[in-house]
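Take a look at this one; I'll ask things after.
Left out: one protein chain. Kept in place: all the others.
Labels run A and B following the written order; every chain starts at residue 1.
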Amino acid sequence: MAESSHSATPPTFPDGDEAALRASMARAVAAVRAENPLAPSITNTVTQSFVANAQLAVGGSAAMVYLPDEGEQVASMGGAVYLNLGTLLPVYEQTIPRTARACDVAGTPWVLDPVGLGIGQLRTELLQAVRATPPAIVRGNASEIIGLAKLWGLGGGAAPEGETPGEGPRGVDTTDEVDAARAAGVALARFIGGAVAVSGPADLVTDGAMVVRAAGGSPLLCAVTGSGCSLGGVAAVYACVTDPFTAALTATALYNLAGARAAEHCAGPGSFQVAFLDELHRATPEDVAAAPLVFETA
Amino acid sequence: MAESSHSATPPTFPDGDEAALRASMARAVAAVRAENPLAPSITNTVTQSFVANAQLAVGGSAAMVYLPDEGEQVASMGGAVYLNLGTLLPVYEQTIPRTARACDVAGTPWVLDPVGLGIGQLRTELLQAVRATPPAIVRGNASEIIGLAKLWGLGGGAAPEGETPGEGPRGVDTTDEVDAARAAGVALARFIGGAVAVSGPADLVTDGAMVVRAAGGSPLLCAVTGSGCSLGGVAAVYACVTDPFTAALTATALYNLAGARAAEHCAGPGSFQVAFLDELHRATPEDVAAAPLVFETA
Partner (left out) sequence: MAESSHSATPPTFPDGDEAALRASMARAVAAVRAENPLAPSITNTVTQSFVANAQLAVGGSAAMVYLPDEGEQVASMGGAVYLNLGTLLPVYEQTIPRTARACDVAGTPWVLDPVGLGIGQLRTELLQAVRATPPAIVRGNASEIIGLAKLWGLGGGAAPEGETPGEGPRGVDTTDEVDAARAAGVALARFIGGAVAVSGPADLVTDGAMVVRAAGGSPLLCAVTGSGCSLGGVAAVYACVTDPFTAALTATALYNLAGARAAEHCAGPGSFQVAFLDELHRATPEDVAAAPLVFETA
């Protein structure tokens, strides 16, 4: 895309900013190991265990709840909260909006994972409700990011001229899907005043001003349930100790690194998941800061 | 049992039918890897993660929901649906019957796993309710299959003369239990017009006309929670691309194969489960089609 037309060429990203951001990532990795911050979650039952184990592997602490008053209470206990809408229960009608509001009141950043967007009425209602007290980070795959931007009325705002959000420019197979969510991601990030992480074969993280593309990982991440959810949970852990953009970027870079390393010594998705948790635990601040990232302006 | 009396000797199974069935199994394994079909589930919280990871390992896609309208919606989204009654929540009173009816309307095959049959009032009510819009596949252990056939008033119909369902003929230790469910399984399969898979030390799969006995696996499958549940979920994945009998047979044969292979290089139930997921992922269509199966007429 950068080479297809002059107008689409991104302005040069200042080297100093990249260096500062990488240094900030390294500090986040180290701070979490030193401080063991608690990032409570309301998250789907399928991948809860993986989310918690990933949060623990990077040095954080986990706690999952379902009830409204518990959500409100943990919103003021944790450094950051992770809300994942994967498997809704009836009580979530109360729990999700009340927890988001409590985060707003307490000034606690929270991460939204709009899993399953488009399935059922309650999920749509909850996503509309939390628009009023928005998250600091949104994490999702390309279609979830595009869908959320549309639901919140942001879809068209940041689309490049001649492009419709969700029907973005075609590129190579492995980045096309994520590229299609670039405009929606940027618009979402600007609206929430935080960061958006789009997960895919190649990832994209933006704060609305910068766009960072992250490569690496492994196709086996898609053969393990909860890779995306646990990335959201880990982003919440980092959001306990740093700004939303650095947090989203650190989690994404770490996942690509650990995924690539785990893929080197596994025999399938079972041993990959085991090795992946080990590599989350073993990665150093320097490893994460040196991740292969491409920086652009939004 | 086959040798105990002339009347009980099963008619010779046509070789051509066996070959056709094995070819169909190989095609199912390949089709799932090529098409990545979605088999949504309403399933127990204990083994959800293992169910989803097994579905992904064989090449399928997973999605779990709890709410009634979500069940109805995924019934028309997925190629086949997996309903497991292991850990009931209050909302299941609505979700299970409405999802089963939605599958019926949409023509979506579904797999019933009557886990915990006999525990609590709601489970019995739900099993009675779904009789009106029956599944394409029932998967259970011997006592669950016998119990379900009785609950649905089918228990006596197919019992060999002089035998009471659930109190079947005694045999060698490792097959006795499954043999006891043979008549119930055949009756259930005929009633639903689909297939029944009875899991045990040796498995039995029937479409009401044929009975296939599958050996292999490992005792360690019983030391890992969710082996049976995940087999049901994988059967649903195969039911997205083939008929119920082939789907149940393919899942059963693959589980025995992967279980036997995983047992060769593990140190206990922890490493067994990891290796098992790897082997689910690695098995080829030819491997599965060549599984040790014994074909009989029902």
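Going forward, a contact is a pair of C-beta atoms (placed from the backbone, for glycine too) under 8 Å apart; a residue touches a chain by one contact, two chains touch by 3 or more.
On a predicted model such as this, the values are computed, not experimentally measured, just so you know.
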item	value
Touch with the omitted chain, as defined above, among B:Ser24, B:Thr87 or B:Thr133	B:Thr87
Residue among A:Ala30, A:Ala63, A:Cys222 or A:Val294 touching the omitted chain	A:Ala63
Which of B:Leu154, B:Val224, B:Leu257 or B:Val288 contacts the chain that the document leaves out	B:Val224
Residue of B:Val46, B:Ala106, B:Ala215 or B:Val294 in touch with the missing chain, whole complex considered	B:Val46
Touch residues of subunit B, complete complex, unshown partner	44-47, 49-50, 86-90, 116, 119-123, 222-226, 266-271, 273-274
Touching residues on subunit A - with respect to the absent chain	45, 48-49, 52-53, 56-57, 62-67, 69-70, 73-74, 77, 89-91, 273-282
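Keep in mind that, in the parts below, only the chains that are shown with their structure count from here on.
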item	value
Computed distance of Cα centres, subunit B from subunit A, in Å	37
